[in-house]
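Here the complex is missing one protein chain, while the rest keep their positions.
Read from first to last, the chains carry the letters A, B and C; within each, the first residue is number 1.
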Amino acid sequence: MQNAKPLPSYLVQRYQGWKATSYKENESWYRRLAEEGQHPRAMVISCCDSRVHVTSIFGADQGEFFIHRNIANLVPPYEPDGDRHGTSATVEYAVTALKVAHIVVMGHSSCGGVQGCHDMCSGKAPELEEKSSFVGRWMDILRPGYEKVKHIEDESERKRALEKEAVLTSLANLMTFPFVQQAVEGGQLSLHGVWHNIGEGSLEHYLPEEGVFKAV
Amino acid sequence: MQNAKPLPSYLVQRYQGWKATSYKENESWYRRLAEEGQHPRAMVISCCDSRVHVTSIFGADQGEFFIHRNIANLVPPYEPDGDRHGTSATVEYAVTALKVAHIVVMGHSSCGGVQGCHDMCSGKAPELEEKSSFVGRWMDILRPGYEKVKHIEDESERKRALEKEAVLTSLANLMTFPFVQQAVEGGQLSLHGVWHNIGEGSLEHYLPEEGVFKAV
Amino acid sequence: MQNAKPLPSYLVQRYQGWKATSYKENESWYRRLAEEGQHPRAMVISCCDSRVHVTSIFGADQGEFFIHRNIANLVPPYEPDGDRHGTSATVEYAVTALKVAHIVVMGHSSCGGVQGCHDMCSGKAPELEEKSSFVGRWMDILRPGYEKVKHIEDESERKRALEKEAVLTSLANLMTFPFVQQAVEGGQLSLHGVWHNIGEGSLEHYLPEEGVFKAV
Partner (left out) sequence: MQNAKPLPSYLVQRYQGWKATSYKENESWYRRLAEEGQHPRAMVISCCDSRVHVTSIFGADQGEFFIHRNIANLVPPYEPDGDRHGTSATVEYAVTALKVAHIVVMGHSSCGGVQGCHDMCSGKAPELEEKSSFVGRWMDILRPGYEKVKHIEDESERKRALEKEAVLTSLANLMTFPFVQQAVEGGQLSLHGVWHNIGEGSLEHYLPEEGVFKAV
């Protein structure tokens, strides 16, 4: 790989600060984690967005959360067709190898991926319809969700509803994985849907009995 | 989604602690991030492993890093075939929409995904060869890497070498994306490969001129 | 300007070292900063003192902090009289154009400007009382602060208290600017006062509820 460069010094400096403080004071724990392997209690599926700071929001420490982050926190349906399915691989590993007790799907406000899906489905982003658009093809997962919210008149309300549909779509798709369904029904695993408002710092979770997201 | 459950109280409690402290003291910044959108300087591609704590190691704060986490920090090659490619979507969004200046691929010690690839390629994990194994099909990306390290006699050295091959494979695959190549050659983007030893807390970066990973 | 001279070679050498290392490894980021403009998260107002190394203490990198440095980190009160007010211009630009989320006023130990104010107010530095003394007229901003600490018997304690009064005076004066007050009250901006002990490397921040500076 001739095109790689050394790590920029600002990251080296950040790392060295961590090494001298956090690492040093937790050295014995980190050594033990390395020797014994990870036993995370929960898997979190969230967006790559730099403003969605899962580890901060849940006060995560080394070893606590198995975290998958992709565009718009989406899980595709179960498709064991022999092709590559990166997200499905993370779910499989978390549930069958690590046996996490919880999977939390976290959506968020001002989601660029959801915005793209909204624009694509409403005809405003033809470039996302192209075969070569990776973001477009990925956001296809949320097309059925758009159908459910397109009647909402106010645009910002419609996008927010679509952000929450992204969470519900992922939860529903998770249940199409036989090993997920089995673990949920056997009581070894529970699924949770949350939506985070970046600016307000608020967090809502999905309450299935009421069929709505409510502030925790 | 009738199977979802409310957020477990231990996570609610963690969230409330964050809201009362970190959120409260950074409220003005979070509001601005929500209004103006994100301008992350770097994208980090790392493993989902709960012990790989990117935000801690780099002292990351809200808005700083666009983070994609998958099994074994792998990037597949460019394949604009109209299928879903979640990881490719994250790279496309980071480079073309956010215009990040750096992509850092971070591998790590004791990587379960790399271990699986090692076992699969050496005939010790036939279940991963099955069409229905998402982890197996995902780790196929690293098969060529296994060919490069299989001559190493010592098993733990061989696995460590394979962990580093995962980083190099991702860096090489990144360059197959036309928009990545163009940004790298135009000086708008630089790629970096690092490998993190969880127990030792050490960090090595790949130096292309020497062709090796060295401690930062 | 016939009196200017070429840059001294020791600075040329320093610059060339930076160009070949830091610049080279961050080139893509610097180009992006040049094209897209700055989005600093915070403004820091600190002293010109060569020992107060804001960028080092906060691990600052290009693009992170909008930094104003003057004698004794003072902000004068709001005076829109049509005269030149260099410090007021920096605050106006940071708050109304850049919309920074934080303003941090940083005082420090062994501050020469504060020492001058102390000597002037206690009658030991008549030359600073002269109309032509720029340092004296600038330090007039801190005269009310001297009144609050002059009862302290121990001289070194008195000076330290005055250094902290310089921070509090600036914070209070900042609030006299209508655009600062509005941004603070609207939750877009927060103000912070810190005092840095150069020799000890310690840092104290002002806690308004307790009315004191305490180690962070």
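For the reader, a short list of remarks on this structure follows.
One rule holds in what follows: a residue touches a chain if its C-beta (ideal position, glycine included) is under 8 Å from a C-beta of that chain, and two chains touch if they have at least 3 such contacts.
Computed from a predicted structure; not experimentally measured.
Per the touch definition above, the residue from B:Asp61, B:Asp83 or B:Glu200 contacting the chain not shown is B:Asp61.
With the whole complex as reference, residues 1-8, 11-12, 14-19, 22-24, 27, 30-31, 33-35, 37-38, 40, 42-43, 48-51, 53, 55-71, 74, 76, 80-94, 97, 102, 104, 109-110, 112-113, 131-135, 137-141, 168, 171-172, 175, 184, 190-194, 197-203, 205-208, 216 of chain C touch the missing chain. Against the chain not displayed here, chain A makes contact via residues 13-14, 16-18, 20-21, 24.
Although one chain is not displayed, chain B still touches it through residues 21-22, 25-26, 29, 59, 61.
Here is the rule we use: only the chains that are shown with their structure count from here on.
Rotation angle, chain A onto chain C, C-alpha superposition: 115 degrees, expressed as a multiple of 5.
Chain B has its Cα centroid 14 Å from the Cα centroid of chain A. Within chain C, contacts with two or more other chains are made by residues 25-26, 29, 59.
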